[in-house]
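Just passing along the structure, written as structure tokens.
Every protein chain of the complex appears in place save one, which is left out.
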Amino acid sequence: MRDRWSTGRLEAFSDGVFAIAITLLVLEISVPERGFEHLWKGIADQWPSYLAYATSFITIGGMWMAHHAIFRRLASADGNVMRLNILLLLLVSFLPFPTKLMAEAIDTTTDAERAAVIFYGLVLLTISVVASVLWRYVAAHRDLLEPGVSDDEVQAITKLAAPNIGFNVAIVLLAFIAPQIAAFGYLLIAVIALFRQHGDTRPAPA
Amino acid sequence: MRDRWSTGRLEAFSDGVFAIAITLLVLEISVPERGFEHLWKGIADQWPSYLAYATSFITIGGMWMAHHAIFRRLASADGNVMRLNILLLLLVSFLPFPTKLMAEAIDTTTDAERAAVIFYGLVLLTISVVASVLWRYVAAHRDLLEPGVSDDEVQAITKLAAPNIGFNVAIVLLAFIAPQIAAFGYLLIAVIALFRQHGDTRPAPA
Amino acid sequence: MRDRWSTGRLEAFSDGVFAIAITLLVLEISVPERGFEHLWKGIADQWPSYLAYATSFITIGGMWMAHHAIFRRLASADGNVMRLNILLLLLVSFLPFPTKLMAEAIDTTTDAERAAVIFYGLVLLTISVVASVLWRYVAAHRDLLEPGVSDDEVQAITKLAAPNIGFNVAIVLLAFIAPQIAAFGYLLIAVIALFRQHGDTRPAPA
Partner (left out) sequence: MRDRWSTGRLEAFSDGVFAIAITLLVLEISVPERGFEHLWKGIADQWPSYLAYATSFITIGGMWMAHHAIFRRLASADGNVMRLNILLLLLVSFLPFPTKLMAEAIDTTTDAERAAVIFYGLVLLTISVVASVLWRYVAAHRDLLEPGVSDDEVQAITKLAAPNIGFNVAIVLLAFIAPQIAAFGYLLIAVIALFRQHGDTRPAPA
């Protein structure tokens, strides 16, 4: 018989990590001292920070909704789910670093911009891939799922958790030519992912 | 049939973000090295940091109580509630940045003071507006609410969640003339909002 | 009829703030670049940081246990409990600032040491006083308590939540003469407070 972990503390711990990673993003935003002479301009000049903040916040928010969608269908977790989940959290917690990097690099040199935007996109891509692997693993082990989960639901989430690999790769390629436009492309992906999340049509389990 | 999300993890995640945003505020406070020669004076000179800290802490605390008041009346969330909630959290998590800015700008030049205090007020205003929109959306979709919630209650919360737009705008306008007084005005608004929050007169749902 | 708030999210939010405030303390610890030449010495030279870290960690840990002891006896909270709790959290979240200050000031000049250690003690004292007021308010409004809480229990917690004002004031006074010894005195108070916390002798409510 396979090992089993109840999902209660797993969700609490994951929620904590998502909530903290999403909230730490703001720490990277600041106006340099010289910006205080003309503070409105100083505030406006930080637009790459706001863009990076919003993109990462909405990306993590959407990932949390996807996580929510997966785990509320889980009756229990096995050791592989636990470890894939820790890997996913490791990557989500890492996101503030490329976020800061992208915010700092935009509007410096084109070379730095390009590297930072591509690096950011590769981290996003890795997160999507791991989330997708986690769900596919669960979907392939139906005994982990709540009894009432139908095949249709499983397929619907498989599509949702899909890494958008095509779209994501396209933006990373775009970053080679036009890094600033690609940066806005990530925001667009994040917003679309947020709108693609679906709740239950079944009543929620108590 | 509309999509549904259970509110348990939504509340846990939101509580996490509120708790972290409120606790990160302290990281911005520090005494510069030259302040250690006369440390009592160095500590006293940081009064704009304490003012900004207290104002943002009480504002977020009051917003958390308003959030609590809304969500415990919710039977379930739909996709729009989820997204409005993420937008609200995005703005609340952003507040440490204008807080730091205001703390740094006060007692430098009047120009910087004015810009920072107005910027802070505009972020507060935006938070109030989004919270209000969230509640109005819920109030307009009564099937999202717990069955026992009465019209009187809905109206009472509508007033509570109201953005105080008039008062808030007045303080922002005041900031053009007297930024330091306006900064204390925000604290006053936050304290009043905290005292205006009401609990249940009904027994809480289990 | 007085307003009522259920205590579930209140506890979750408070736990979040305690957990974050306690964990942020480590961010203030670092070895300056010149310390890397003789790193063991550089690590040892940071002893004021370790002392301040341990003192604040154990103080907040003990305060969390006291908070736990109060709130599990609460059937529900009213508006005043909510506001006193937010004031308590505001002060606990503020503690990382005097902690950092004390860690930086120790082993510089005696004047700076004295100011930082006294300031730290005054913040601790304020936290104790607010916690005590919160409990006394609850104890004076028995309708807020769970039905099964006996007078003996109320008195036992009243003693526990007591501010140790005498002991605390004594250490603050000691800090005028011997700040470094006083700093260790705070650690002693924190450890004693941790050992004075008592659990239930009744079975816990489900």
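Letters A, B and C mark the chains as written, and numbering starts fresh at 1 in each.
Throughout what follows, contacts are C-beta pairs under 8 Å (C-beta built on N, C-alpha and C of every residue); 3 or more make two chains touch, one makes a residue touch a chain.
Not measured: the values here are computed from a predicted model.
Check A:27, A:54 or A:170 against the missing chain and you find that the one touching it is A:27. Residue-wise, the contact with the chain that is not shown comes from A:96, picked out of A:35, A:48, A:62 or A:96.
For chain C, the residues touching the chain absent from view are 11-12, 15-16, 18-20, 22-27, 29-31, 36-40, 43, 53-54, 57-58, 61, 64-65, 68, 72, 194-195, 197-201, 203-205. Even with one chain removed from view, chain A keeps its contact list with that chain: residues 1, 3-6, 9, 12-13, 16-17, 19-21, 24, 27, 76-79, 82-83, 86, 89-90, 93-97, 100-101, 104-105, 108-109, 111-112, 115-116, 119.
Assume only the chains that are shown with their structure count from here on.
When every chain is reduced to the mean of its C-alpha atoms, the one closest to the centre of the whole protein set is B.
Although chain B and chain C share one sequence, what matters here is the overlap of their interface residues, and that overlap falls short of half of the numbers used.
Note: centroid distance chain B to chain C, computed from Cα atoms, is 25 Å. For this pair, chain A with chain C, the centres built from the Cα atoms lie 36 Å apart.
Chain contacts: chain B has residues 12, 16, 19-20, 24, 27 touching two or more partner chains.
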